[in-house]
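This is the structure, below, for whatever I ask next.
All protein chains but one are shown at their positions in the complex.
Think of it as A, B and C in the order they're written, each chain with its own count starting at 1.
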């Protein structure tokens, strides 16, 4: 008898979380690109590329418990996080819940200004600060890990006509895998795609995507996010890692 | 239209290479475990676990060009390498060919005493020396990367009743991913499962497995090797990486 | 004119922090080895090996603000942390202060059961859980990074006659540098010496050292800790990393 092929046996359950504040404040620039919210465009991109492979829903800050109850997270395989001006309105209780689920196996993809979100800084242990400027510069996203599954099918470079500029020093721990580097018209560089493991969970940060530019409508960006969901989904049951006492020789004979 | 799922569209073509010298010299201990050669047992394990997912063949030192002609390698997705007492009989021409194919995308899995083989030292750039002793000690293989696909379904620890002892310092470059650590009855430790990328190719080294012990008959070891094949197989067409001149703005407009 | 040699111009200011609870509870086993507290023995070891190169003081949980006021930390180059049964008595305010100073450049060395301390888990973003057993087993500390300054002058293996057993899986992020691996009589293995960067600060974790065994009296262990202090001390002024707006071309001409 041979193994079943490495196919998920059910759709990957994805939740796209957005603070959804710029949009509800009726910012015209933002509404031009994201009339129903950034989360809806990101979710549509995942559905478009991954079809039946995923079951995508959304959640926002204004919902009870920000839409991220214990029950909801327990049934989430991969969480995407977009936040910008309301990081401090996210309750610490929900943040600890998200962190615990990531450590226990839930995948998480943090987007753009989410670099300053509580879940990201809490999981990485650094300030996650950076240099920035909003000047509609061209962003080029270069691949430095051509065999990484997240880079599969992504043009090198990926050209984004206009974007907010993020620049180094980006205060994050050394990535487990550095996948993309971005350059901007003004000469700045940014580690724009990188991964870290935290316990049984996988974390992917991807910086392209701002409320003022139609980046999440771009096909190549959707390709990166779809690849990220496939990469981040757990391959084992969720479980909390705890300190365990093991007697001498516990792994031998019947004790195993 | 959605993506096709991440399934290989044809069987992964695997070649198990063995110097096949211990066995042909009629070493009784070796023949007891590997009457038709180590390569046949390794190949059988892959066929058993991966079935139609793979197309497994073998090659040995005594064949013309060691069974590794340009044509053969061009059609090999993953090469497994077992050698011990005949490393210096492998021709430099074949070694350079193997190295070039790995750099261009072919996966390679180097086994046990293959740590001193020409392809391994050539790809890693170090001496690959280690401490050792052959005393039929118990080897415990511990997982330190529980979410790595090569560790999937592998018990922690994996217990090998008797094995040759390998100990640190193992002179290899810092692994890209450290997956397994082995301990031995005498107290030694060894980085027994690790990966490195070289160009477009993926390299997995796994130390358990010696000609004097029936390690490759053990179900958990076969699981590791099957996982390794899945992990190492290329996901893009093979191509040689070369230095290329690119004019200013080559990635823009029609030039892309 | 040539550079000044790379010598610190003043003594490195070291604070050894200990919860100091086992000792004050008059645990006889602990008092046999550490009558004045673990911190005093660790501090004595650093003074013995580093002499005028360091200015070592101590701090404990019972002091106001646990002895770690803003002023004290601002003048600390390297903080050593030992805790075990009172992690939850360390105030969150002091923990955030320690974390902020590490991110801004203060070195930190976390010892043994400090793996579960708030500063360590907060900086690493994982549970830092592990397998354990207290059975006076022999611990062998093997060097896997022979050129790392923390391994300088350390025997390979370093033999500790009796120690508490720590075993993998140790739930920490992939270390930036893995320096030591420990094995124990029962067959367990542990990544016992590892480093991580967090912002401008350097973090070294070293597991040998328990309240019930005289490990911190051992010369080779003192060597590791002295090396750790030298490695972790900052080489630039402390500063908080913040998100900064930079106009186009800010690095050119007079703007630099």
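The working rule: a contact is a pair of C-beta atoms (placed from the backbone, for glycine too) under 8 Å apart; a residue touches a chain by one contact, two chains touch by 3 or more.
Model, not experiment: these values are computed from the prediction.
*Asks:* For the chain that's not shown, point to the residue among A:36, A:88 or A:168 touching it.
*Replies:* A:168
*Asks:* Pick out which of C:50, C:68 or C:172 touches the chain that's been left out of the picture.
*Replies:* C:50
*Asks:* Quick one: which of C:13, C:197 or C:217 touches the chain that's been left out?
*Replies:* Of these options, the touching residue for the absent chain is C:197.
*Asks:* Touching the missing chain, which residues of chain B?
*Replies:* Within chain B, the residues touching the omitted chain are 99, 103, 116, 122-127, 129-133, 135, 167, 169, 171, 173-174, 176, 186-188, 196-199, 240-249, 251.
*Asks:* What residues on chain C make contact with the chain left out of this view?
*Replies:* Residues touching the hidden chain, for chain C, are 2-3, 5-7, 48-53, 105, 140, 145-147, 149, 152, 155, 157, 159, 197, 200-202, 226, 230, 234-236, 251-252, 256.
*Asks:* Mind listing the chain A residues that contact the chain we can't see here?
*Replies:* 138, 140, 142-144, 146, 156-157, 167-170, 174, 178, 181-183, 185, 187-189, 191
Following the convention adopted for this analysis, only the chains that are shown with their structure count from here on.
*Asks:* So chain A and chain B: same face meeting same face, with over half the numbers shared, or different?
*Replies:* Same, since most residue numbers here occur in both copies.
*Asks:* Report, in whole Å, the distance between the mean C-alpha point of chain B and the mean C-alpha point of chain C.
*Replies:* Measuring from centre to centre gives 38 Å for this pair.
*Asks:* What are the residues of chain C that contact at least two other chains?
*Replies:* Only 167, 169, 174, 187-188 qualify.
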